[in-house]
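For this depiction, one protein chain was excluded, whereas all remaining protein chains were kept in their positions.
Let's look at chain A:
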Amino acid sequence: MVTAEITDTAICGWLPDRPLLTTDGAEVVFRGMVRDEEDGQSIAALVYEQYEGMARNELQRLGETASGRFAISSLDCIHRVGTIPVGEAAIVVVIRSRHRAEGFAAMGWFMDELKRVVPIWKTGSVPC
């Protein structure tokens, strides 16, 4: 079970809308936050741009590939685009699995692949 979403609104408290299975012993959550510095400069926000349509489809495809490669029961992710203030999340990924090792492995693979193929870019920053 995989879901993927792109949004231009805040996602800091986002959680997947699905019940935790009693067979799931692990829930791995990754939140990618905007830091207060980019290329050595203090910033107030980062600007993310997507290739609309393809970005969500690639997120979904990656999630489904992860689901096939690793023994996980679900992967849900949401990526924010537009202007994201420092301290707020740009991405949240939640992976549930029977054991933690599969969840950690799947999360590492998913994030590495996301940063290779999903057409989303940091295209600018807002100075302090």
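Here is the rule we go by: a residue touches a chain if its C-beta (ideal position, glycine included) is under 8 Å from a C-beta of that chain, and two chains touch if they have at least 3 such contacts; residues count from 1.
As a working rule, contacts and distances are computed from a predicted model.
With the options "Peptide/nickel transport system ATP-binding protein", "Tripartite tricarboxylate transporter permease", "Carbon-monoxide dehydrogenase small subunit" or "Molybdopterin synthase sulfur carrier subunit" in hand, the undepicted chain maps to the protein name "Molybdopterin synthase sulfur carrier subunit" (source: UniProt).
As for the chain not pictured, it touches chain A at residues 32, 48-51, 53-55, 57, 79, 90-91, 111, 114-123.
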